[in-house]
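First the structure, in the form of structure tokens, and then the observations on it.
With one protein chain removed, the remaining protein chains of the complex are shown where they sit.
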């Protein structure tokens, strides 16, 4: 087992998108400014209409996206696949290329990226090794690259974008919110991308509920505080503030999938002395939500869940993880694809 | 090895489709009435024209079907995939989701279905555990679900529909027919769906030719008799009635595929004391077809065949298993997709 290089710390001042999505690589939340999020989320509303009406749409007709997934992901791949086709575009799906002849024959990652760049107008990439996304974007200069998951410690920005959209859809704003983020804050990459996004807005307070061994890494904690987020670590659901704007629950990532020797951390549980059978000890049931949730509190989860939210909660109108959250993922990706491919104008 | 629950016996009076396909789940032949079959088969004729001319068609433009196959099936998946695209629709293909991260991470079947429901206008599902189709339809209330194979004992209605269409195409009717059904009547699910369909029409007589250990289960036998089908079990090809309307041959399902611990019957042969190497002992060769088949007898097979029909028979004009039967499968699925998605009107 080799230890992967630590995530390259983002340059203090990464260039912002500033609403000019066309041709941009979408690798990190750090590229986003509030104006770009306004643009994206306005377009997302229009995308919602297109999808809901399921009317024929030719916005991306003639455009092709390669969905290159070194780690299969039914959820994320399916969402990008559907988003592209909703807009009349096409996809070339390549899953597990490390099984395919070229890579199996010893082709470098660089040459594989160059090949699929040649076939497409855009690459959506998931890779188990953190940093691969930046590498791919540096190589594929002819087409934009969208990050669909960048290893164990990297980002998964479209998840954060759909989470932010879901919060804004409910509360009409992304500032001055009080949120609860629970579960695996040590390894959960969606959590970090979400906080990074919220850190763009003033007055946000986050209550971090996790077992001691799964606290947010200090480095990240301090970075977010520096960015102006008020962060409060709690250890007991009793300390959940009443009437929070949202609860963001996550499962405990006991391990990163091991595949073709590519994945870098065999077993987080073992490495960090977490009990093999450890699940998120903080379970949301009807009782907890009714006691501590407010009328406007939305209950979110990036999915998949493995028991940390009981099914009895699914029907509660505040539970959005199965309802709007999944659909919003497709709408946000539609908007992103349309903007990055230059077929949707920001105005 | 766990034994799956017996197939839930259908309610004695299941609600019929009555020609109103739009938005309907297509899980069982029991939903079909003769009027609905007339509607479906009329539309199927039109679909045939579209496919034969291979002219561009936008009937399902803007519609997306998720093809969710827990058991890969090149034949059935390809047929639905082609049917959807022939009509200008799109597909999101998800094979073996149990290998994919979400399910592998412990996501429930219910959450997986909810996810793909969110991405699509329709779900085509195959699952190795009987009863999963009903479960999926109960969850996915926003989109129709079409059964592409429901475990070892469940139904595979679109196979029965294409079989019925093929018979009607040849004989112009589905009543007062004399048929021969041979091979594995114990486990062959297509056989049961076909008989269920024929039981909607009066005056049909079926001669069931199988080894004793592979007879139709009594429960099914009695149910079909109660529905008015005349059923005659025979043990020797010599007893095949001359000039039958159709011969429906099947292979012996020595085992259900075992995959990811999902499949429920490890080895039918072992369980039922069938010789491992047992093949359908009733082989159709030119001699048998010429001796006992009539000039209008069509020879059918759901495929794949593994030797129970010799290749020397393929060129006989009465052999339709490779010719019209496969194509009809695509036409019938085109008609079903168009009707269920509300894009083809029954009139």
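Just a few scattered comments:
Think of it as A and B in the order they're written, each chain with its own count starting at 1.
Heads up, the rule we're going with is that contacts are C-beta pairs under 8 Å (C-beta built on N, C-alpha and C of every residue); 3 or more make two chains touch, one makes a residue touch a chain.
None of these values were measured; they are calculated from a predicted model.
Contact with the chain not shown here comes from a single listed residue; of B:172, B:304 or B:317, that residue is B:304.
Note on the undisplayed chain: of the listed residues A:116, A:187 or A:249, the one touching it is A:116.
The omitted chain makes contact with just one of the residues A:72, A:97 or A:329: A:97. Along chain B, the points of touch with the absent chain fall at residues 54-57, 71-75, 78-79, 81-82, 85-86, 93, 251, 257, 303-307, 311, 322, 326-327, 330. Within the complete assembly, residues 58, 61-64, 66, 90, 92-94, 97, 99-107, 110-112, 114-116, 118-121 of chain A touch the chain that is not shown.
Here, only the chains that are shown with their structure count from here on.
Between chain A and chain B the centroid-to-centroid distance comes to 40 Å (mean Cα coordinates, whole Å).
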